[in-house]
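Below you'll find the structure, written out as structure tokens, and then a few comments.
One chain of protein is taken out of this complex; the other chains stay put.
Then we have subunit A:
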Amino acid sequence: MPLTQQDIDAEIAAEHAAYARRVADGAPVEHHPRRDYAPYRSSALRHPRQPPVTIDVRRDPELVELRSPAFGERDLSAVDDDLTRHHHGEPIGERITVSGRLLDRQGRPVRGQLVEIWQANAAGRYAHRREQHDAPLDPNFTGVGRTLTGPDGSYRFTTVRPGPYPWRNHVGAWRPAHIHFSLFGPAFTQRLVTQMYFPNDPLFRYDPILQSVTDDAARQRLVAVYDHGLSVPEFSLGYRWDIVLDGPDATWIEEGR
């Protein structure tokens, strides 16, 4: 029997109900997906069964994980943050400006850190050889960008809005439109890879990857907001998305938490 959307919907609902019961019984809010999340079939053989071993960083301030690799101007080229200018012609699609701030759990700006993004083109096709979706490639769009955060933790990209695309988790599976983000903080423990979504996408409820974040408020934090103030007249529509890195850094020790 091929796996249908209805099967996946039922599994997603069961996972949400199980999470609601855990919280009602006093378990903490889960900000991140569980690695063992059956509706996303690829997780089945790729999640550890043993619980992680916890390292209390306050007991050893010298841990290399409390520091982070450095990135600088020579790691970027001039138009890396403008994905519409990586080829001779203009890419097809709705031009967008995506901007926000990179913050830590204390709400402080994370400065001078590397932000990398990748995405499908406006038709929902990645410029990747393994991509089998038969939507057209755009010779003027690769879909890879990089930048460093500014003194206030801000980042900004110019790109085109990616299209949704089908995948083979189950029959009729479609990913909502999204941009992949990779982020570094002042500590390697704060490393984050995630995806940014666009507001009001009708595919949200059907997508086991987004729904793997079972906490409603946490899931909402993956969705950018339309920001008319960021829109560039006669050029692009603006989306604002702030990113908060989890995990301890060296200042947790100084402040004694």
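Remarks
To be clear about the criterion, a residue touches a chain if its C-beta (ideal position, glycine included) is under 8 Å from a C-beta of that chain, and two chains touch if they have at least 3 such contacts; residues count from 1.
Here, contacts and distances are computed from a predicted model.
Not shown: a single chain whose UniProt protein name, out of "Gluconate 2-dehydrogenase subunit 3 family protein", "Mannosyltransferase", "Cytochrome c domain-containing protein" or "Protocatechuate 3,4-dioxygenase subunit alpha", is "Protocatechuate 3,4-dioxygenase subunit alpha". Summary of contacts with the chain left out: across A:T84, A:T142, A:T158 or A:S236, the touching residue is A:T142. Here the missing chain is touched by one residue of A:Y126, A:F141, A:F157 or A:Y206, and it is A:Y126. The chain omitted from view is touched by exactly one of A:E11, A:D104 or A:D138, namely A:D104. Among A:P2, A:P52 or A:P151, only A:P52 touches the chain left out of the display. Even with one chain removed from view, subunit A keeps its contact list with that chain: residues 31-35, 37, 40, 42-50, 52-57, 59-65, 67-80, 86, 103-107, 114, 116-118, 120, 126-128, 130-131, 142-144, 146, 180, 182, 188-189, 191-195, 209, 212-213, 217-225, 240-248.
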